[in-house]
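Of the protein chains in this complex, all but one are displayed in their positions.
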Amino acid sequence: MLIEVLENLFKKPITITYPIKKEAMPKGYRGKLKFFPEKCIGCKLCMKDCPANAITINMTADGKYEAILDMGKCIYCGQCVDSCAKKALELTDEFDLAQTDNKKLTVDIHAEPEKKP
Amino acid sequence: MPEMNSGEFKIPIGPQHPALKEPTSFSVALKGEKIMGVDVRLGYNHRGIEKACEERTYIQDVYLIERICGICSHSHSTAFVQAVEEIAGLEVPKRAKYIRMIIGELERIHSHLLWLGVAGHEIGFDTLLMYTWRDREIAMDILAEITGNRVNYGMNTIGGVRRDITAAQAKEVMEALKPLEERTKYYIDIATQEPTIVERLSGVGYVSKEDTIKLGAVGPTARASGVARDIRRDDPYSAYDEIPFNVITDDHCDVYGRAVVRLKELMETYKMISYGVMNLPEGPISVRAPRKIPAGEAISRYEAPRGEDFHYVKSNGSDHPERVKVRAPTLANVQCVKKMLENRYLADLPIVVAAIDPCFSCTDRLIEVKDVDKKSSDVIEWNDLTRYSIDWYRDRGIDMTKVGGLK
Amino acid sequence: MDAEETKQKLVSKFVLPDTSIRSPRTRRVFMEIDYARFREALEYSYNGLAYKALAAITGFDEGENLAFMYHMSNEEGVVLSIKTFVKKADPSLMTITDIFPGADVFERELVDLLGAKVEGLKPGDRYPLTDDWPAGQYPLRKDWKVENLGEGGSCQR
Partner (left out) sequence: MHILFEVFIFPGVLFLFVFGLWAEFFDRRVYARMQNRIGPPWFQPLADIIKLIAKEDLIPEEANVIFFKAAPVFALAAVLAAFVYIPLWSTNAIASFYGDIIVVLYLLTLPTIAIFLGGWYSTSLFARIGSVRNVTQFFAYEVPLLMGMLAPTLLANTWSFSELTAYYHAHPQYTLINLIAFVVCLISLQGKLEKAPFDIPEAETEIVAGGFTEYSGRLFAMLRLALDIEMVVGASLIAAVFLPFGFGLGPVAGFAVYMAKVISIVFLLSVGRTIFARMRMDQMIAFCWQYLVPLSMFQIILNLVLKGFLS
């Protein structure tokens, strides 16, 4: 044990100094959801299958669909992505989603492309 | 004030205590340093999962069940989907079975290494904690690479698995096994030779083979007392009937034995993973599952890192289950703790409790009641507390409302 | 002893109809028996058939009756589940902690969650509900709702 300990004394520390340095997430990481309103057909299977009731799909006045995602409720399982037949939902590798304000956790995604998160 | 009559007094260990990372309560009667009796109170983590399962669809239940426990999440979800697949009569593809096995064994690696670190911490050996948790990251990274998350892998779905293991990932797994194997060998040396560790572990928490059988202990706790109980061999599931491995037992019957069993089991696990990755069969990874499951009942058992997970599922033909029963390994093992602590010292309590690798969120599952009606003078509401602290600092000339942005 | 042999022995001992005992796959036996003969069946399985480990007790609310399923396993990985019934109006049953000391928590769970009355349980803390849980509220009964707890009982946001 003594030798191991002394060896480590001269090694570089293994600690990653998050938030200064951020690890890259592996491909296929289940992070924040992304929604493509133009692909959505409003079948609402994602709503039905979501274990946490975190996603709501509404039809807007112009006949398109908007998604309301509650990041505080979402458990990042990715079941909605599997359920969606039209690939209107996608997972990103964004993982530092903590907020000091509860309201900021809810994201509305409308059909207008400039309002994408 | 402690009760000093007859020299015996009771101290509370938990529900909040540095030795326990999860809430449970041990009321320990002490005479000096000696333990005269222990009362265990469970249930602080009851979240109503069994009832909640009855109100959700099978698909939603998979993720709910997965969140019974963070460390053995794959164990619980596999046990559940196996039961549902048995009722629905689904034939799971072989490749899916192998992938389930590989993830399950990777989970065992990180669980056992975590345990070793916690055990080190409980006996005041934080260096071991830091080293094992550092090395555990290798297993965690591999799991994140394959499944997309470090815990709560979301790998299982009814009828198979959700993600495939690609050739590149398979190679990475094989590469990760090498340093893990080397480090585990080192930890076996440490646990069996380092004098202070051996002194603190051996002879502590003794429970005989007869008592182990009688109290129904499972997993490494039972195997360390010479009871060769391993669901992977006794009641094979996923790919375990095709994979060669040894069931590790030990007859020390104490904490030392439990440490040795877990560490040696890791060496078996490495062999099993590399066998599984080498012989990964080709084919699809899932079959289509119906949303409504026909009426029926099934029992599924799974050898989680901590011991046997027992799931019973009853369906009624709809898309909701009729009844889900979960028995986690800790509930079976915690009964032995009283026996293990007989005539021991207070200093042994943390390591004895840790030695069964308890997971109280697995053990307790039902409903949460927020008691907002009952207010007594002992309870300070958050707002009152904030106001109090602001006033306290203002008396001393610091206005925290300006400094810290408190309201 | 495998599942088939267990089934044969139980059928010949207790004269059970085909509807009461079945073995859906290897290493699984499900059996139903009335409460009068339940204790005998349990003792026979423990002593005669060497089902030495109790895995769990599952409780059901089946309308008129409360049902209890005792899951026992042997060293060869066979699980024998014995199901028995008591009337919901008088849900009392005897403890089995004299045979399986580890059954203690499982029986307390039946008391708390289904409202069974288990006779012969040693006095001790309740499990798993809190000490100030209102009396007469049994969450696993089918007619129970969270709203039954009244003000402050909901965990919904």
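In order of appearance the chains are A, B and C, and numbering begins at 1 in each one.
Operating definition for what follows: a residue touches a chain if its C-beta (ideal position, glycine included) is under 8 Å from a C-beta of that chain, and two chains touch if they have at least 3 such contacts.
Being a predicted model, the structure only gives us computed values, none of them experimental.
**Student:** In the intact complex, which of the depicted chains does the undisplayed chain touch?
**Tutor:** Hidden chain contacts in the full assembly come out as A, B.
**Student:** Specify the residue from the set B:199, B:342, B:384 or B:399 that touches the hidden chain.
**Tutor:** B:199
**Student:** Among B:130, B:188 or B:267, which residue is in touch with the absent chain?
**Tutor:** Checking each option in B:130, B:188 or B:267, the one touching the absent chain turns out to be B:130.
**Student:** Which chain A residues would touch the chain omitted from the figure, given the whole complex?
**Tutor:** Against the missing chain, chain A presents residues 1-2, 5-6, 8-9, 11, 13-15, 17.
**Student:** In the full complex, which residues of chain B touch the absent chain?
**Tutor:** The missing chain touches chain B at positions 1-2, 9, 11-12, 17-19, 30, 33, 120-128, 130-131, 134, 194, 196-197, 199-200, 345-350, 392, 398.
Heads up, the rule we're going with is that only the chains that are shown with their structure count from here on.
**Student:** Graph of touching chains, which shape: line, ring, star, complete, other?
**Tutor:** line
**Student:** Counting C-beta pairs in contact, does B-C beat A-B or the other way around?
**Tutor:** B-C
**Student:** Roughly how many whole angstrom separate the Cα centroids of chain A and chain C?
**Tutor:** Result: the chain centres lie 42 Å from each other.
**Student:** Averaging only over C-alpha atoms, locate the centres of chain B and chain C and give their separation in whole Å.
**Tutor:** So the centroids are 25 Å from each other.
**Student:** Would you mind pulling out the distance in Å between where the CA atoms of chain A average out and where those of chain B do?
**Tutor:** Distance between chain centres: 26 Å.
**Student:** Flag every residue of chain C that touches chain B in the complex, lowest number first.
**Tutor:** 24-25, 27-28, 30, 52-56, 58, 60, 69, 71, 73, 75-79, 81, 100-102, 104-106, 113, 124-130, 132-133, 139-140, 146, 149, 151-153, 155
**Student:** What residues on chain B touch chain C, complex-wise?
**Tutor:** These residues of chain B touch chain C: 39-43, 46, 48, 50-51, 86, 213-216, 229, 231, 233-235, 296-299, 301, 308, 310, 312, 314, 323, 325, 327, 331-332, 334-335, 364-374.
**Student:** Which of the residues in chain A end up touching chain B in this complex?
**Tutor:** 1, 4-5, 14, 25-26, 28-30, 48-52, 75-79, 82, 91
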